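Would you mind keeping the following structure in view while I ask a few things?
What you see is the complex with one protein chain gone and the rest in place.
Letters A and B name the chains as they come in the text, with residue numbers starting at 1 for each one.
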Amino acid sequence: MRSAELQWKIEPWGKPRGTKPVMTLRIPHSAFRILGALWRLNLAEELQYRANFAASVLGTLFWIGTALLTLALFFGHTTRLGGWDYWEVVVLLGVFNALTGVVEAVLRPGIGRLAAEVRSGSLDLVLAKPVDAQGFVSFRRLDIWRLADIPLGLGLAGYALARLGRVPSVAQLAAFAVALVAAAVVVYTIWVVLMSLAFWFVSVENLSVLFDAVYEGARYPVSAYPTALRFVFVYLIPIAWTTTIPASALTGRLGPGIALAAAAVAGLAFALARLVWRMALKRYTGASG
Amino acid sequence: MSRAAGWARRYGALIRNAWLVDLQYRASITLWLLWGVTEPAVALGIWWTIAGDGPVAGYARADFARYFFALMLVNQLTIAWDSWYLDSWIREGELNFRLARPLHPAHEAVAENIAYKARTAGMILVVWLLVALAWPAVRLPLQPGRWALTALAVLLAAAMRFFISFTTGLLAFWTTRATAIMDLHAGVSLFLSGRIAPLALLPPAVAGAAAWLWFPYMLAFPVEVLTGAAYGAALGHGFAGQVLWLGVWIAGYRLAWSRGIKRYGAVGG
Partner (left out) sequence: MASGITAERLSKTFRVKVRDPGLGGALRALVRPRYRDVHAVREVTFRIEPGEIVGFLGPNGAGKTTTLKMLTGLLHPTTGRVEVAGFVPWTGGPAFKRRIALVLGNRQQLVWDLPPEETFQLNRAIYDVPEADYRERLAELVALLQLREVLEKPVRQLSLGERMKCELAAALLHRPPILFLDEPTLGLDVTAQEAIRGFLIAYRERHGATVLLTSHYMQDVTALASRVLIINRGRLLYDGGLDALVARIARTKRIELVLGDGATAEALAAFGELKSFRFPNAVLEVPREEAAATSARLLAALPVADLSIEDLPIEDVIRRAFTDGVEEDDA
């Protein structure tokens, strides 16, 4: 089975080579085929609906517009928000929008429906399939049109950078890319942890709303909040790592080295997501210890 | 049985049903409530930071705190989600059995609003009282006159928001994109109804435009009655505006319903 899958082993820290890995991640090549088939089906479905694309893009532009107006309102009464300039915050807004694209296109249609699936028993159908349940549930549906949010968000961030008159160095761009991917992983983790509550609170249908509540604070730089909240947003509900860190990497507020920290946080987050999922699934299927 | 008694019985049964169903969904409702307060909480956080250097257009930190807590309560008492339900009913064929009954579907919607608001407003009030124990900034004076006027303003605002919501929901008779129009209205009301900031903080041109529309009367005016920011002539102005726009939206609802039902009967659902 070796050549037909991708493998990623997480070795235990500080132990000699060859010690049993803490966790092994295997992605069989068939997974990509399956995903491809699912997404092709999605695309065919979506194209049927007239103007869905235009509607989606217009919607995103509208909400970006309102967010910019909100910022303008705040900055009408101050020159810096938590030490950030207007255009620096717009860069963050662009990052927020790009991540929203990931959430709306991939996460909400997938793992966001977990509560409903648990309740209706559809999850059992998934568990009976020869695929990894977490991967399947997370990525099986795409809301194609929302992917447009990603270039829109990144475009906004780029424009804001231009207005700041800053040209990011290669190192900064690389750091930004790493931090952005890490941010996506952190967002994914938040979703998995929150949605896993569905296994304990089966009757709650709108668990995905919990994410929206938690994520609302990611619209603004973490320094704009009182100190206590800042602690929460960096260490407890790590939304600071979703928007503030990548934006800081891009604008140069933080040096490129932050990418390492972001990657580490992402790795931890992913492992945590996997762990929580397996605990939740064990409980669901009634398996012991 | 007199007509009034008949309606009282009908509403009694409808509200009781809605209350009991909400009881089953109290966890979900709590989550919706949580989501409903995060937006004003985040806005408060930002204004709190900005007002750290001094009052903004007459609003000091404590004023912002009072404003946004009052906003949380008034929003829960006035918000209407019927547009989304109606859109779903029309598209999923759930309107049919309601139309076959000798009861206009709007009554069911009103009763559900009453039950839902009683429940969630109660929850917000409890939270507010608890917070007020620890945080003096959010306390409000207990003047019965002020609370009576607030009740009236809230009632008028809730009625108007209900008709706005129901009417926009009826757009589903004509378009599958009714939810987009609802989103548009929600986006505009972010600013013009005072959800992001007290109207005094808006650029004068924008605030001026808002004054010609119904948005301030949805939320900002009842909030200001509650916090005491509106008094004297502004009160009279505000109530007059509420009554006027309520009338406009009731007329709009009646037009949309009569036209919409005709169209529904022509093209089916």
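FYI, a residue touches a chain if its C-beta (ideal position, glycine included) is under 8 Å from a C-beta of that chain, and two chains touch if they have at least 3 such contacts.
These numbers come from a predicted model, not from an experiment.
**Student:** Quick one: say which of B:Arg10, B:Arg146 or B:His185 touches the chain that got left out.
**Tutor:** Touching the chain that is not displayed is residue B:Arg10.
**Student:** Return the single residue from B:Leu20, B:Ala60, B:Leu130 or B:Ala234 that touches the missing chain.
**Tutor:** Of the candidates B:Leu20, B:Ala60, B:Leu130 or B:Ala234, B:Leu20 is in touch with the missing chain.
**Student:** By the contact definition given up top, give the residues of chain B that touch the hidden chain.
**Tutor:** So the residues of chain B touching the unseen chain are 1, 6, 9-10, 12-14, 16-17, 20-21, 24-25, 93-94, 96-97, 99-103, 264-269.
What we mean here is this: only the chains that are shown with their structure count from here on.
**Student:** Hey, how far is the Cα centre of chain A from the one of chain B, in Å?
**Tutor:** Averaging C-alpha atoms per chain gives centres 32 Å apart.
**Student:** Of all residues in chain A, which touch chain B in the complex?
**Tutor:** Within the complex, chain A contacts chain B at residues 55, 58-59, 62-63, 66, 69-70, 73-74, 76-78, 81-82, 201, 203-207, 209-210, 212-214, 216-217, 219-220, 224-226, 229.
**Student:** Chain A touches which residues of chain B in the complex?
**Tutor:** Contacts found on chain B: 24-25, 27-28, 31-32, 34-35, 38-39, 42, 45-50, 53, 56-57, 177, 180, 183-184, 187, 190-191, 196-197, 201-203.
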